[in-house]
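Shown below is the structure under consideration.
One chain of protein is taken out of this complex; the other chains stay put.
Right after this comes chain A.
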Amino acid sequence: MAVCVAVIAKENYPLYIRSIPTENELKFHYMVHTSLDVVDEKISAMGKALVDQRELYLGLLYPTEDYKVYGYVTNSKVKFVMVVDSSNTALRDNEIRSMFRKLHNSYTDVMCNPFYNPGDHIQSRAFDSMVTSMMIQVC
């Protein structure tokens, strides 16, 4: 279960950012911002290495004491960043991958929506509800 989900445009500004414990939102915004550097590093590292397979899933970007940050980049250079609670050790790589796949599918649906102009903030309720379903239930 994610604690914070962010969709970042090609030009590195957020298209959508949402975190669950709404008091400390700024901390998550900052974490996502710093993770962009790591994402860029991974993308350029992949470009230099003569690897045949270039995956979209970037894996664990960096761990902090409370949280782990995962990244995913699409072919259109839109980045998805997900912050996950470290205490939730039951989350495996496959689950994170499937969460990113769902995010990618929903983002593609948003792109195909004729009322959405590429580059705007994402205001789609369908996207919102999909992200809510992925987030942790804090009560």
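Observations
Rule of thumb we're sticking to: contacts are C-beta pairs under 8 Å (C-beta built on N, C-alpha and C of every residue); 3 or more make two chains touch, one makes a residue touch a chain; residues count from 1.
Quick note on the criterion: contacts and distances are computed from a predicted model.
The unshown chain of the complex is recorded in UniProt as "Trafficking protein particle complex subunit 6A", chosen from "ALA-interacting subunit", "NUBP1 factor", "BHLH domain-containing protein" or "Trafficking protein particle complex subunit 6A". Contact with the undisplayed chain is limited, among A:1, A:56 or A:91, to A:56. For chain A, the list of residues touching the undisplayed chain reads 10, 46-47, 53-56, 73-77, 104-105, 107-108, 111-112, 114, 118.
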